[in-house]
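As you look at this complex, bear in mind that one protein chain is not there, while each of the others sits in place.
Naming follows writing order (A and B), and every chain is counted from residue 1.
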Amino acid sequence: MTLTATSFDWVRQLVHRESAIVLQPGKEYLVEARLLPIAQQRGLSGVSELVESVRSRPDAATTRRIVEALTTNETSWFRDGDPFTSLTGTVLPQLVAARRPDERLQIWSAACSSGQEAYTVAMLLSDALPNAATRVQITATDLSRQMVERTRAGRFSQLEVNRGLPASMLVRHFTRAGNEWEISPALRRMITASECNLAAPLPRMGPFDVVYLRNVLIYFDLPTKQAILGRVRQLMRPDGWLFLGAAETTLGVDEHWERVVLGRGSAYRPRKGA
Amino acid sequence: MTTAQHAQPISLLLDPATVQSIADEVWPSLVGDGEAFVPVPVAPPAEVVSAWVDIVGPWTGSVVLTCSPATARALTENVLMTRPPAVVDDEDVADALGELANVLGGNIKSVLPGESRLGLPRVGTAPPRGRLDDVCALAGQWRGDFLTITVQGTAPHPSGTEVPQ
Partner (left out) sequence: MRALVIDDSRAMRRIVGTILTDFGYEVREAGDGRQALDVLEEGWTPDLCCIDWNMPVMDGLQFVFAVRATPAYRQVTLMMVTTESETGQIVKALAAGAHEYLIKPFTADALRDKLALLGLLPEEVTA
């Protein structure tokens, strides 16, 4: 065991602050097991070294990985279902009416992790639009090259497909590949995945009709949140829609957005004249 | 003549890495968060107990989980999340070990070609192995204690009767 009591305590406080999850004393082995791969990826010898490095040089990306490693085993498919029911219920009909039939709808999954969010959107749109394959372009980006590669591969473990993916969608859109499940080639072709650091100037992309930027802002300080929201707005159509995580908002952060209540959740749209 | 004669042996249908990947999903969800089946063999104990399920289909055989009685008890306490002073009895052990074999077996069945049926779990002395090449064995440990997962073809029995369990 290389994890010092101070390091464990720091991790506990971080996880509690970011996720409200309490790591009980005695869970040192869990912290060790989950964080060691992150330390090793960064060329550090152990978890305490990882903690020391993040404490002395705050780094939102590593902090996010640490919290994710300790709070979620797998990403859910219809995580906080509202942003998806709103997509097909409200957003899509409005976009289809507003755009020319030959205009591609551009959707961005801005912290795509292993791809569940992007593929959830692809499944919903392919069910809702007869010509989804040519009508929709989904861009999936993540900071981590490993996650981008996982998204491109479109292969998921049994535990991953168990997380909130309706069984009817599993059998319709996936085939078994050994002990894993592989998404259909048609859906994979709707998605372009690439690396992208939201905290730095963004590459030329879009303009996007819909952006999913969920559970990312919580890891950054206020000036960085403002900078990210500003850059994202530059890449959006004036009548586009932004979905944030359930615990996130632009209110009090960036006043260039208008909050719209959709069902039980909400979306944000660029404020006119801003 | 055995029914398994024309079927491909399990060694051509399944590799130990796939069995390990299945165990990697079973242990954290059923045995406990952070728990793992580690594929590093250790010396077998003097006494062992097994739980297994049969697979009947294009390939016919059993998925067998084997460990010491003490390990079986510890696994059961984990699966049932018992805390002292609660104790597990023999029926609990048979049931929990059987369910572990059942979940391993069902997932192994799903990666085999064709349609197969899964039997109900049984516990006791493992059934005899079949042909030497009809075995895919993963020897390893849990918390340092001996544990093996063996996927084995059914032994031919000339009399044609069931092997008594």
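We take it that a residue touches a chain if its C-beta (ideal position, glycine included) is under 8 Å from a C-beta of that chain, and two chains touch if they have at least 3 such contacts.
This one's a predicted model, so the numbers in the text were calculated from it and none came from an experiment.
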| item | value |
| --- | --- |
| Option from B:60, B:76 or B:150 whose C-beta touches the chain left out | B:76 |
| Residues in subunit B touching the chain absent from view | 25-26, 28-30, 76, 79-81, 91-92, 95-96, 98-99, 102-103, 105-107, 109-110, 115, 118-121 |
| Interface residues of subunit A (partner: the chain not displayed) | 72-74, 76-78, 81, 158-159, 161-164, 166-168, 170-171, 174-176 |
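As a working rule, only the chains that are shown with their structure count from here on.
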| item | value |
| --- | --- |
| Distance between the centres, which are taken as Cα means, of subunit B and subunit A, whole angstrom | 38 |
| Subunit A partner contacts - residues on subunit B that touch it in the complex | 18, 21-22, 25, 28-29, 33-34, 107, 110-111 |
| Residue ranges of subunit A in contact with subunit B within the complex | 29-30, 33-34, 73, 157-159, 176, 178-179 |
